[in-house]
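One chain of protein is taken out of this complex; the other chains stay put.
Our next item is chain A:
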Amino acid sequence: MRIEQDVTRGAAIEISVDGIALAAFDGETIATAMLSQGMAMFRRDARGRPRGLFCNMGTCGECMVTLTAENRRVRACVTDAQNGMDIATDG
């Protein structure tokens, strides 16, 4: 869900999360792109249950994802989506 009226967006871009193509806009975070399209699970816990992000402001570390090109773990909530980015949630 995105606000559609009276809003100026960056250019349309596309990222890939776990092989699924997600439409996003320049200036949005990876977490925003995921959540806007219903991808709320960022990992599974030790008991196999789905876990989402918690604080969405860079503090809790619950939204770590892997940028596969650099094999680098980042916080999805404070990392801007960039066109063509390939992301894995399970690192």
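Everything below uses one rule, namely that a residue touches a chain if its C-beta (ideal position, glycine included) is under 8 Å from a C-beta of that chain, and two chains touch if they have at least 3 such contacts; residues count from 1.
The rule is simple: contacts and distances are computed from a predicted model.
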Original post:
Which choice in "Bicyclomycin resistance protein", "Fe-S cluster assembly protein SufD", "Glycine/D-amino acid oxidase-like deaminating enzyme" or "Cell shape-determining protein MreC" gives the name that UniProt lists for the one chain left out?
Top reply: "Glycine/D-amino acid oxidase-like deaminating enzyme"
Original post:
Hey, which of A:M41, A:M64 or A:A88 is the one touching the hidden chain?
Top reply: A:M64
Subject >> Residue ranges of chain A at the interface with the undisplayed chain >> reply: 43, 45-46, 60-61, 64, 73-74
